[in-house]
Every structure is written in structure tokens, then in C-alpha cells.
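Read the structure below first, then the notes.
Taken from a larger complex, these chains appear in their original positions, while the remainder are omitted.
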Amino acid sequence: MSMVNVDIEASMLVRVQRENFSVDAEIDRVRAQSKRIGGIATFLGTARDRSKGRDVSGISFEHYEGMAQKTLREIRERALKDFDIIEVLILHRYGEIDIGENIVLIVVGAEHRADAFQACRWCIDELKQITPIWKREQTPQGEEWVEEHP
Amino acid sequence: MTLHVKLFGMLKSLVGDQTDVTVALTDGNQVRDLIVLFQAQYPKIGELLLNKKVIVSINHEIAHPETTISSTDEIAFLPPFAGGSGQLRST
């Protein structure tokens, strides 16, 4: 029974979902893990209206169901192992996203803030490099799949 | 054996917006044989595979040219990733 609970909990800490999310609610999931947490570093990626000098009116994300989640779980586990931190949450949206809306969220809770910042930054850099997620931008010239470099 | 190769992102537009293509392989075939097959049947995708602009995954793991393919494998072709948002720095 406790194993089931742990799995449910871990599955909430790494998600790829269509719906928007509340940063407060996601921070609370991390905070609930330990009263030792003193610093929470967060990265929230949002949809910009410009990309490579072009206007962008909307974007959408496609992910490889299963492999994307597996990759994000591995990033979370490596962060927990390699940094002096307490908890990590990684969340990425897919589907249509309006300009200004949330795309991706990393939340890292640690006793000390330097560790939280370092791990948070590592997670978003790593996510961009190894997670099978693709982006399509709507521009005045039409829609286009984007080859983004980290 | 017949396998379905999942396609993502811009790759779909190279095969008339299909999300996968079906290929016939023989037992013992490796990823390198799959690439040769695509060079023949879908030259644009074959070239991207050859240049490693597109990578091959088998059962949600990155595969190598010498990885052997079996009939129950889930194969996917992955163009360059673009998750997250924006870029690290101005370019």
C-alpha cells in the first residue's frame, strides 16, 4: 500500500499534460515532502511572441508519450542524486499554447538556496537537450516545426 | 517481420502527415539496416538519419546502428528536440 502511494506521489512530480497548471499548487507538492526545505527555486517557461526575429502568434508542443515521461523521471532522479536537494518536480505541457501562457515548470526544494538554484538550472538545461518534445510555431508565414538549440 | 515506425515533428510532413510508417524487416536486422531501407523508400528521412539530424529510439531508449531489432520493439524516429521555452541566451 505504501509502495502504491509512493508511485502515485512520484507520478505527480513528473508530468506531461495538456492542461495549464498552478505554480502554487506545484510548489505545495514539493514543500509537502519535507519541513527541512528552506529554499525553493523555480523555473517557469512561457510562450514568447518573438522567436528568431519572427513574430509568433501561438505555439504547440508534441511529445513522445511514454518516452518523454521516462526521460523526465530520469532527469528528476539524477538531480536528486547529484545535488544536495530534497525534492524536484518537472512538468511540461503539450498541445496548443497561447502567447504568454505556461509551457514548462521546474520546482526544486532544498535546505539551502545555492543547491536549489544549481539543480533547477541543470534540470531545465537537461530537459531541453534530451526530452522527446517538439515545438511548432505559428508565424505570419505559416506554421513551422522549430529546431531549437539549448 | 512487419514493424511500425513512429514519426514525430517535421518528419510527419515528409510522409504526407502520417504519424507512422510500416516497414518489412527480417530477423536479425539492425538499426543500420533500417536506415538503409529508409534511404531507399523515403530518401529525405534516410538522409536525416544518416546525418544524425534524426535519431532512432527503440523501446524509449536511444538506439545505435548496431542495435538489433526484434518484432515486438517500439521504434521511433526523433527529430531535434525543442521542449522547454526560449533559449539559454540571446543569439
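In this document, chain identifiers A and B correspond to the written order of the chains, with residue numbering beginning at 1 in each.
In this section, a residue touches a chain if its C-beta (ideal position, glycine included) is under 8 Å from a C-beta of that chain, and two chains touch if they have at least 3 such contacts.
This one's a predicted model, so the numbers in the text were calculated from it and none came from an experiment.
Peer 1: Let me make sure I understand: only one instance per chain type is drawn. What is the full copy number of each type in the complex?
Peer 2: So the complete complex, counted chain by chain, is A x2, B x2.
Basically, only the chains that are shown with their structure count from here on.
Peer 1: Under the definition above, what is the set of chain B residues touching chain A in their complex?
Peer 2: 6, 8-10, 13, 57, 60, 76, 78-88
Peer 1: State the interface residues of chain A toward chain B in the complex, per the touch definition above.
Peer 2: Touch residues, chain A against chain B: 45-48, 51, 61-64, 66-68, 70, 92, 103-104, 124-125, 127-136, 145-150.
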